[in-house]
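Working notes, beginning with the structure itself.
Removed from the display is one protein chain of the complex; every other protein chain stays in position.
Each chain carries a letter (A and B) given by its place in the written order, and its residues are counted from 1.
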Amino acid sequence: MHVLIVFIEILVLFAVVMLHVAYATYFERKIIGHMQVRLGPMQQGWHGLLQPIADGIKSFFKEDIVPAQADVLPFRAAPIICLTAMMAALAVLPFASGWVLADINIGLLFIFAMSSLASYGVILAGWATNSKYTFLGGLRSMAQVVSYEISFGLSLVGVMMLSGSLNLSKIVEAQGSSFGGMYLFPQIIAFFVFCVAMLAETNRVPFDLPEAETELVSGYCTEYSGMRYAMFFMAEYIGMMVMASIGTICFLGGWNGPFEVAFFPPFWFVFKIYIFMFVFIWIRATMPRYRYDQLMDIGWKLLIPLSLVNIVLTGIVKAFVG
Amino acid sequence: MESMEIAKRLQAQFPDEVLDAYEHQGQRAVIVSGEKIVDILRWLRDDSLMDFKHLMSLCAVDNIKRMEDGLLRFEIVYNLYSINKKHSIRIRAQVREADHSIDTVTTLWTGADWLERECYDLMGITFIGHPDMRRILLPDDWEGHPLRKEYPLKGKEEWIGLTKIIEKAEELRQYSFGYKKPKESTKSSESSELTDKQGND
Partner (left out) sequence: MTRPISKTINVPVADGDGDRYTLRMGPQHPATHGVLRVDLELDGETILKCTPHVGYLHRGFEKLAEHRTYAQSLILTDRLDYIAAMSNNVGYCVAVEKLLGVSCPMRAKYIRTIVGEMSRLCSHLLWLATHALDIGAMTVFLYCFREREILLDLFEKLCGARLTFSYTRIGGVRQDVTADFMSELQRFVDIFPSKVSDYETLIDTNRIWLKRTVGIGVLSADEALSLGLTGACLRGSGVDYDIRKHRPYDAYDQVDFEVPIGADGDIYARYRCRMEEMLQSNKILQQCIDQLPPGPIFNDDAPDLVMPMQGERKIEADTTTYGSGLIKFIDEHGSHPVGDVYVSTEVPKGELGFYFISDGSGHPYRMHIRSPSFIHIGAIPYLAEGGFIADLIANIGTLDVVLGECDR
């Protein structure tokens, strides 16, 4: 019976998240559209509201092309790895007090593990397609994830030190419900590092080198089509949501807000996630793209030292004050 | 400097090379023999009074229909301009008859590289000392040099590569949407239809 309940919970979470992913694409297209003096999708439904569904149906029925020279098994597996890893990360996210699928004590570590695992999908895709552009995209992604995973992890060490836990619910509870309790203020350096690393981890502009359209013709997913391409797409958006959730949980006080929304406890959590998503999209509409070596420079020469400094500072303050 | 003056100085510098000089619509041209073209152009580029640093254009001309002017079959026309002195001159260098070759000026202007390759491609003039004398605009297996006067505007035969492309397109048609495998009898007529269409294009 317990298993059945968990199963239903998983299904509900899956359905809700997929709906959000679908409408995150709509959200992005509309916002970028309006920022770029155009309208975005307008044809399907009222103001294009059915566009994500149309897209989904279209990509579901498109032909699944496997290049003749590709290694079939990894080629087929890569998008599934990506999507599964990202979906698994959702399990430990506390959407509200008690609204969590698996309240495990190493939640943060689990999310790190899953987001690194997702990059295997990207690398495999680049490798197995057996094409030069995808290969370059895969290599870029590998280098990028390896360098930014470090600063990404280190930036959250300060949060762990302050809250004394890796359990995401505990981190939120440690921040309390007051505005000043948010770790955004004591961990402002870490928040900066986190934001930059977050963009790089999710391959978003200005760090979208693995799929740089004008250089690598969309990189690792060049040869993908139909549903498998859509899976990469979904993985990217779930990745964005997971990253935004971590930001919300670790720095912005999770589900706590200025007042309680009784009928829908995760209201503030979702609200904060969408603020993050908006910033993601805003940056995409504004920034050019970094070059590969400049990206590495920022990762190794700026972000890692900064996050190390932050750890030391947090340690000192904690030793003397608390 | 007056264009007349430039031509005179050039004549004084290279008395054996300069064959003729004339003016049309205010533009002065000097006809020279192609033997020492690199020396002439180097002098024009480096001499402080001349200072022709900018090679505006380099092209080949087929003279076969105006040989009565005492010209050789081919000539290379260099249009030079001095950005500092704001004067220009045209050098028409006659290409050796024997093997249609002339010395390269890529040693003077790096940018002459592609211009000379174009002359080779379209007019069939070989540039001695050029680093990379290949066809540039036309495919490598093209026959003939189109800008020569005897080359027809429309040939009788298609380029050999076109048949290959058509064959390839025919082969790939089976992957197109809604493709039905044609019966043997209709297939030949369809392919000839396609060939005609491509040929007219």
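Methods note: a residue touches a chain if its C-beta (ideal position, glycine included) is under 8 Å from a C-beta of that chain, and two chains touch if they have at least 3 such contacts.
Keep in mind the model is a prediction, meaning the values are calculated, not measured.
Of the candidate positions A:I5, A:A68 or A:A262, contact with the unshown chain belongs to A:A68. Where chain B meets the missing chain, the touching residues are 24-25, 27, 29, 53-57, 59, 61-62, 65-66, 77, 79, 83, 86, 88, 90, 109-115, 118, 122, 135-139, 146-147, 151, 153. For chain A, the residues touching the absent chain in the complete assembly are 32, 35-38, 68-69, 71-72, 74, 127-128, 130-133, 135-136, 205-206, 208, 212-217, 284-294.
Here is the rule we go by: only the chains that are shown with their structure count from here on.
In whole angstrom, the spacing between the mean C-alpha positions of chain A and chain B is 57.
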